[in-house]
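Missing here: one protein chain of the complex. Every other protein chain is in place.
Just so it is clear, A, B and C label the chains in written order, and each chain counts residues from 1 on its own.
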């Protein structure tokens, strides 16, 4: 679960990190008032609070001037105007897609112009089974390019999950990044805070980018990003409360509520599969047989190892709510669950939801013969429902029917 | 650093342990008022809050009836009278010495009559370098006898200092102690709380004795004792604030403030030594040569590896404030510090404090010759000051002079 | 022969009295697995009865008690996520040697700690979590896989060893093998979580050393670099035919977690990278999930 920049910064500040002052605002007037509190004779930065990255390089769709999601403002009027623009236009960045994303919240942040930018990140290193803290003196927008071209410029330190980053590890990182004197001590404190939030709150990703030395010589968290382990939210009510559903895909939110694992994609063939691996493999085989015809999967949907009628029905509803979908492939391997049960659920779903596009069904496993009888008996009621006996046939059939 | 029962229980309650309700009182009237709040149609227990153990079996000195530091009271009047008695008489227990200890604080505790008593303790196991949780189904007063005669009845579980007691360890202990059902779950919660306070607050000893199943079937902390690592108090201001100097030996409190390590003993020969090991060894050699004459050490005093004039002077003051002291042995091994410096400090101390009893000085090590000259020059001013060239001579001399 | 489990393996179920634990223990008993007890705190002393198998098992409060009373050396874990990592540590602490954790949704940092807890216990092997389990067809099933799709090796017959990060995709693979008449020695679902107990390489080594296993099928997924490392191991240390499949070739690369996910793996972990690494190691890679069985046949033919 992702959170906004301001939420991430507030968590870091509570853990002891030095963060520039900010005020969360929802209206242009609030932005103007915040300017008075924070400008201190200079300016403020107005920053759109959206989960998508690349805000600074983005563009407000349909806005006349060049304006993205981050803007330095030297007057109250300017701050108000910028806030007005952001709150009334969608923001397009390289992470949003062409339709952009609606901005509902801004922060007005005290000026903290960076003289030098660093990168700090913390994430699980699967190969060693513990989190690592990563740091680079080449912070800012191009950190992924640095990682790809100059991996030696990314320092990595394994962190024991029981203790978090140790003080000497933070100290060593700070000096290896080139910090000196009191600035090194401030950087250490920020690293320890990052590790503390990661560990205390079960983050799956934590980034401070940039960690900055400001022109006035302070060391601050200039931007921060956290992603939390959904499986651990049960013990962090405070973090769960930070969820902003406005930032999530509505179909994915809806699927989550039905305990379905759904991801929206660009293609035209909806998929309903049990199991994540089989669901990915089903997408793969649609692509394998469809790509020559420009046909690909419209979604990833794992309805879980044991499909229920309710889950299947909600899955179909979500798939069919996407107007791009021209066909559906159902691929279910009945393990412990009976294929007959699944067939019955399918028929029920078809009757309730209405299958207006071709639906190709491939069932295999437990009680598959019984299932085939059920489906063939329902064929009159569900004219678009086709069955296939193996995966290759099913994939070719759904591609053929919807190309 | 020790704390009172009520302080220990409040720490445990904050960590999730089930603790009987109590009210801290300082006057008989407060005790009477507390009775009304907690008696719930039955009685309350009035408990003296002193650091010494064995309160229940103790006796108020000079009080007509048999009454120790713990009393069950079934009426408001009785609670008030018992509180009055406790607050006006010293309490003697097997841990206080014959003079007893003054009672300044009481708790009035809701009744929680035990049906079965267990022991829980946590302490460092030096042999493995980590804390252990100890538990026994034979709780109560006789736990040390159980440990000595039936060590197999004490369960021990090593606890990782990074994580504290793990839930499965608590569960296993609870069932091995014979708890069942919901009572097992309650006992586990108390064990985890004990471990949490021990770890979060740097305890050096933590005990719940008894952990009780009450007659009503509840599982509660009936008495608790904590000792905290003095070396870690710098990071626990909350714990440091619980110190009750009334409970400590005044001479030891005074020594502590001068950074001297002092323990009051029963003998007649004061000792002033640098280093804990040498200080203990000095006590030993006094005893070795003195015991035939009924002469032994009056104190343990380690003035630290590098003695200062101020430390030595305060050390002499503390030693001489004990009227039992008939002689003093100074044993200092000048390591890096010069013996000459130490000799000068001794002379200064003698002049400021006044040596009214024989003081035998044995110096060895760095610049010892120069030191001997200094002492011999001061001999006119300090007539009771004698020097010895080796430890055996010094010990025999001080025994001879003070027997 | 087989790896990990066989007819003589004595098994308990942690979380036996829960609905999933109860259902699947019953299924395992029907398959013939030698379950000898179960663990559910507070329910110690009671007796569990399988709905379909009709078999009865004693329930204990702790794994330690269960091991003492039954001599179990393997455990199947159905404890809910909040207590699952603790249950894994409890099993290891009580001396269980094969721990099969079925539970899905365990917090990653809980597993990081549990895995470090297991490190000084080299005789304990964890399979999973978030996995279908392990089965030696015809001998012992510990998990949720449908037993009937598997084909046991006949007397003296050799078989295929299966290693998979996926659940239902494994069933698909086994189904295809069986349809082609290829029996299986042991099939191991290693789990899809970021931190798992036993890795591909450890199992490749076991299958390489198992005289009954004549070929290995490895089913991977995008994410991490385990398949790349396994490929290197195969080229150095595995002489038996190996086939593989990587699911997620069309999964969207954009669903990443910020920069850090990309940085930590150095940009690797894509299906393309994995397939290239596998092919470099001489592994037969199935082009689609419909070709899992035939890929094993091809791998065996190549090595002849």
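Throughout what follows, contacts are C-beta pairs under 8 Å (C-beta built on N, C-alpha and C of every residue); 3 or more make two chains touch, one makes a residue touch a chain.
Everything numeric here is computed off the predicted structure, so don't read it as measured data.
For the chain excluded from display, the touched partners among the shown chains of the whole complex are A, B.
Between the chain not shown and the residues B:30, B:84, B:162 or B:248, the one that touches is B:162. Screening A:41, A:98 or A:181 against the full complex identifies A:181 as the residue touching the chain left out.
Considering the whole complex, the residue from B:33, B:137 or B:263 that touches the absent chain is B:263. Listed residues B:28, B:275 or B:315: the one in touch with the omitted chain is B:275. Within the full complex, the residue among B:22, B:47, B:186 or B:199 touching the omitted chain is B:199. The omitted chain makes contact with chain B at the following residues, 53, 95, 119, 121-127, 129-132, 134, 143-144, 147-148, 151, 154, 156, 160-162, 199, 202, 204-207, 209, 225, 227, 229, 231-232, 234-235, 263, 265, 273-278, 280-289, 296-297, 300, 305, 333-336, 364-366, 390-392, 395.
Against the chain not displayed here, chain A makes contact via residues 163, 166-169, 171-172, 175, 180-182, 184-185.
By our rule, only the chains that are shown with their structure count from here on.
Across all inter-chain contacts, the pair with the most C-beta pairs is A-C.
Centroid distances built from C-alpha atoms place B farthest away from chain C.
Counting partner chains per residue, chain C has residues 113 touching two or more of them. Each of the following residues of chain A touches two or more other chains: 160, 162.
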